[in-house]
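The complex appears here without one of its protein chains, the remainder shown in place.
What follows is chain A.
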């Protein structure tokens, strides 16, 4: 697929997933692992797209669990730029992740812009309510914000993806070794941020031993993730059982 077509597709994808059509559906659509599937289909390089997607996902894993929907960082913009650029210029996942970080921050401002323009449609709906125009209210809730979103979001991703591929290729060629190695270090540390955020959101201090149990279950016992999920579920259910018993007494 040509870079032009790829950039167009990514622009539309960013618009659509950030439209937030379908509350939990869209929030999964904008996760890097899912963007990776889309990029993999477009470029034909599914393995690399998924690997970069998985690496990015780790950085943004905790962001999903932030209460109140105030995104501190935008995984969708980071993913829609870093995954296609990474695949097209054949980057290692670590380098692609480092590239993504600034765009994740930029995405926050784009979202603020959207939420501010959305206020216009509420006032429009006030007038429709006055006239008991239910169709008008549905338009104000769905159609108008969708059109505004396309104007705000499509150009950003399209432009960066379209012009970015050649620029990034040139850049990678001239980067010194120590800088490339610092990307690798970054790629190793950044997932810690994702886990720390999740930990601070769901982790009461008293529950931290569960985190440590999971950590060393992998380190010492070499369990895979699915095994840990199964054991964790059983332990959690059993603990719930004992807890209820105690309350009954």
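Basically, a residue touches a chain if its C-beta (ideal position, glycine included) is under 8 Å from a C-beta of that chain, and two chains touch if they have at least 3 such contacts; residues count from 1.
Methods note: contacts and distances are computed from a predicted model.
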Omitted chain, identified by the protein name its UniProt record gives, among "Transport permease protein", "Hydantoinase B/oxoprolinase family protein", "Response regulatory domain-containing protein" or "PTS fructose transporter subunit IID": "PTS fructose transporter subunit IID"
Given A:10, A:33, A:96 or A:110, the one touching the chain that is not displayed: A:33
Residues of chain A in contact with the chain not shown: 19-29, 31, 33-37, 40-41, 46-48, 50-51, 53-55, 57-58, 61-69, 72-73, 98, 101, 105, 115-119, 121-122, 125-126, 128-132, 134, 137-138, 140-142, 145-146, 178-179, 181-183, 185-186, 188-193, 195-204, 207-208, 210-220, 223-226, 228-229, 231-233, 235-237, 239-240, 243-244, 247
